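Quick notes on the structure that follows.
All protein chains but one are shown in place.
To keep things simple, chains are lettered A, B and C as they appear, and every chain counts its residues starting from 1.
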Amino acid sequence: MPHLSRAALTALVLATGFLALFPLWGDTFYIRFVTKIMVYALFAMSLDLLVGYAGLVSLGHAAFFGIAVYAVAGLVNKAGVTSAFVLLPAALGASAMAAAAIGWLSIRTSGVYFIMITLALAQMLFYFFNDQKYWGGTDGMNIDQRPTLALGDLTLLNFGSRLQLYYLALACLAGAFVLLAVLLRSPFGHALVGIRANEGRMRALGYDVQRVKLIAFVIAGTLAGLAGFLEAARSTFATPALLGWHESGHVLVLVILGGMGTLYGPVLGAFVVLLLEDYFATLTDRWLLIMGVFVIAVVMFLPDGLAGLFRRVASLARGRGRSAGDG
Amino acid sequence: MTLRTRRRFLAGAGAGLGVAAAGGFVPTRFAIGQKAKLKIGLMLPYTGTYAALGHNITDAMKMRLAEAGNKLGGREYDIVQLDDESAPPKGKDNAARLLVREKCDMLIGTVHSGVVLAMAQVAKEEDKFLVIPNAGAVDLTRKGCTPKLFRTSFSNWQPAFPCGDVALKDGAKTAVLMTWNYPAGHDSLQGFKDSFTKGGGKILKEILIDFPNVEFQAGLTEIASLKPDCVYVFFAGAGALKFMKDYEAAGLKAKISLYGPGFLTDGVYREAGSAASGIKTTLHYADDLDNPMNRKFRADFKKQTNRDCDVYAVQGYDTGTFLVQGLQAVQGDLGADKALVKAWEASKIDSPRGMFTLSKSHDPVQDIYLRQVWGGEEKYLGVAHKALADPGTGCTMA
Amino acid sequence: MADAMLETRGLSRRFGGLAAVQDVSLAVARGKVHAIVGPNGAGKTTLINLLSGDLRPSDGKVSYQGSDITGWPAHRVAQAGIGRSYQKTNVFREFTALENCALAAEARLPRLHLFRAAATFRETAARAERALALCSLETRRETRAASLSYGEQRQLELAMMLATEPQLLLLDEPLAGMGPEESARVVDLLKRLAADHTMVMIEHDMDAVFAIADTITVMVNGSVLASGAPQAIRANREVQRAYLGEDAA
Partner (left out) sequence: MSLSYFLIQTLNGVQYGFLLFLVASGLTLVFGIMGVINLAHGAFYMVGAYLAWWFARATGSFVLAVLLALPITVLLGLLIERFGIRHLYARDHLHQVLFTYGLILILNEVQRVVFGNDVHGVAIPPLLAGSLPLTEAQSYPIYRLFISVACVAVAGALYLVIQRTRLGMVIRAGSTHREMVAALGFDIGRLFMVVFGLGVALAAFAGMIAAPVNTVYPGMGDQILIISFVVVVIGGIGSIKGAFVGAMLVGIADTYGRVLLPTGAGVVVYAVMALVLLWRPQGLFGRMA
């Protein structure tokens, strides 16, 4: 069962500290860019709960990300609501409900069926937004105003400020990390890991496997919704592509490349992949080609992702004394 | 001038076209408190489905800037070029990259309406000019219009509107409309509907196909059973080619005349062969427009790029003219934004498509031409509507 | 039978055209050990799977402590107090012995806790430790299940079941593949468990069966051939002919 080693914990604290201090020297553009990376890190982390811990490979996770963006867009543009006190619960609620519905249908299957069904059901949501004139169709729509967060006249958070948005994203990322860490240490988390290892045995022990999976699916969807809310606040733009299967595939790449089944892996994956994409794009217009080669190389040679690479390096550094012990 | 790439930074106008870049002259006026060079962010698709459009717009615009001596209002400039991949989710980030990271003074772009929506908002937030060399979504210059947003191409409504009159004149009383279920399609159908119903025509049905599906059979069967006098469609690229072929194969072409905006046939009528033959379309450009400027431009463009000129190249060229004239008026000072808005609003652009001016909502007021594919060529038939402006409904320039 | 803890009536299960279990009616008395014997392919494991809810019966009824549990899903059957062990060792190989038992013990928490650390449930942890101790695995508690010897894995299999504190045990060949020494240890454990559990046990080791069982049911070809006290079964000629032939000779 998952434990955080001391070294990993130190690395985490250092990384968080670095991110907290980054705006001191990072220029405006990179503050924006790192905000985006953190949103995707959160998004990837939510998927990892399914893929890495519950063993549920969802190829439709972007649906929950995108639906939160559209929930914000709808409320702001169509109803004039801007208060985050309404927008945030609405975004999370929309994602949670979509996740409950899609999850309920999908978890009745497993393995490869699950992959295909999540993919197809998410496409259904994609087409819904893609086809409806009301939601801006294929063009998508700008979100007319940024969310506001105020108590009376007191503005608690200015969503228009890139800096405050940056720290909001950082706080959400850290918060989600802690939340997931807590979940994974609870009996629920143990159940999840047990289900991935041996579903039938868990049933015989008395676990309602479907229920545990559905709860995990809804939590993951809701966290993706949180990422979606931040994306809406950050980009103020809603487009059907956010729900599409390419987006789902992309976030899966972040998770696997970073290392699934660890909480920090997806974060690592988001930083590495998004920065690399940005770098490749400066090299050539054919950067997707490089990205494809890169993805394949990772699958072939780094099946445990970057986190696995780190673990291997760390265990080498620790010496061989222990590993000889009990195999 | 340094040459960097991200998406390649092309310095000056000439690079890539073999035109010598301008030297290092800095007008004294800007020596203090002003950057010496203008920086223009060019965001267009250089990969993906719309890549050809992006390249034609870019190259033609640079051609025009080179003709003006690679100076804008006497100032040198750098062009920062960025591939938008026609990906709306990346629109905001890419626009921010140009305006915030590269500190561009203005933005030009792009083809995909969804991406422009995103760009427009970033440009507004950063209070920078945006010139649109293609995307025709009507909302951009209607309820989304802002003082610093200009379009040098067309609105989707524009080429469609005269088509209704053309169909009426040809004797059609009833029509079936068909398009992809997406904003450009809706805009275009509306244009046709406005004129066709005003002239007494009747729309029997609007058939929508989910974008970008190209399975048209169900729609064609419906058309056959409704038996309208004419059909108006908005499709482009792969869809347009396939639609024309399917329309012919379904035996409809001989019985029910097909109309569309020029995008239906442009670029694909040769591939379509007999399926395109005889189809009448309306557009703000025609290949064989008989004016000296068009003839010269087409020859020059072919020579410089070894590609055939098309309406997108013309729009790129005109965007160049637009920049040259406007910045001339303010002597290269993009900071003089009130004056520049005024100058641009008063523009008279001498274009291969003929002279055009700008409307109150910053759209071209231009002639729309009637063309017909005939004998493997797209032929100019005449002016379908003189000096047509988009109604600009809902534009308040707040 | 008045004091039947588990009862089946006309239980059948068909796979396609094949009847794996046919019209089985059993009554397992409270506090007794009920052994099911029979040649391979007699439908014994299928029967256990029907009782545990891993399979749905095609026909017939299962009642447990007076309530009808026919067609209940496996987890609900387990929650009701019926634990099972598997013929093929079925433990979480990557977890330690203690983690295996803890996972089992946590299955009995009255509700699924999401936010409280599992380690803070004292009673659950104690239950896991007790189960380990009962199966003499306390010295191996921190060892990965995959690194345990085969016999130890079999014991862990039992320990996991016990950690869920079931009242009725469904044991599918608990002695399968064990050496004589390990066997003796497990038989000893089963005897101790028999004191306060009801058991349904499939076993091929007839010495063990006769040593532990209060009732024996003999299955052949999916049907019950005979059922009764060990002496009666031993004496049953039909059984001797059909199954015990060589052993009894």
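The rule is simple: a contact is a pair of C-beta atoms (placed from the backbone, for glycine too) under 8 Å apart; a residue touches a chain by one contact, two chains touch by 3 or more.
Since this is a predicted model, take the numbers as computed values, not measurements.
K.L.:
Could you run through the displayed chains and say which ones the absent chain touches?
P.N.:
Across all of the complex, the chain we cannot see touches A, B.
K.L.:
Please pick, from A:Y30, A:F85, A:Y127 or A:Y167, the residue that touches the omitted chain in the full complex.
P.N.:
Only one of A:Y30, A:F85, A:Y127 or A:Y167 touches the chain omitted from view, namely A:Y127.
K.L.:
If the hidden chain were put back, which of A:S5, A:S83 or A:T109 would touch it?
P.N.:
If we include the chain that is not displayed, A:T109 is the one touching it.
K.L.:
Please output the residues of subunit A touching the missing chain, sorted low to high.
P.N.:
Residues 51, 57, 59, 105, 108-113, 115-117, 119-121, 123-124, 127-128, 130-133, 245-246, 249, 252-253, 256, 260, 286, 288-289, 291-296, 298-300, 303 of subunit A touch the chain absent from view.
K.L.:
Need a quick check: the contact residues on subunit B for the chain that isn't drawn.
P.N.:
Where subunit B meets the chain not shown: residues 47-52, 181, 206-210, 212-215, 217-222, 224-225, 227, 237-238, 241-242, 245-246, 249-252, 255-256, 268, 271-273.
Just so it is clear, only the chains that are shown with their structure count from here on.
K.L.:
Which chain has its Cα centroid closest to the overall Cα centroid?
P.N.:
If we average C-alpha coordinates per chain, A lands closest to the whole-structure average.
K.L.:
Which chain's C-alpha centroid is most distant from that of subunit A?
P.N.:
C
K.L.:
Where the centres are mean C-alpha positions, what is the separation of subunit A from subunit B, in Å?
P.N.:
Those two chain centres are 38 Å apart.
K.L.:
Using CA atom averages as chain centres, what separation in Å is found between subunit A and subunit C?
P.N.:
43
K.L.:
Quick check on the complex: what are the subunit C residues that touch subunit A?
P.N.:
52, 54, 73-76, 78-79, 83-84, 86, 90-95, 99, 102-104, 106-109, 112-119, 121, 124, 143-144, 146-147, 160, 164
K.L.:
Spell out the residues on subunit A that touch subunit B in their complex, using ranges where they run on.
P.N.:
My answer: residues 27-30, 32-33, 36, 127, 130-131, 133, 136-142, 235-237, 239, 241-242, 247, 281-283, 285-286, 288.
K.L.:
Can you list the subunit B residues touching subunit A in their complex?
P.N.:
The touching residues are 5-7, 46-47, 83, 87-89, 91-93, 96-97, 100-101, 113-114, 117-118, 120-121, 137, 144, 181-184, 186, 210-211.
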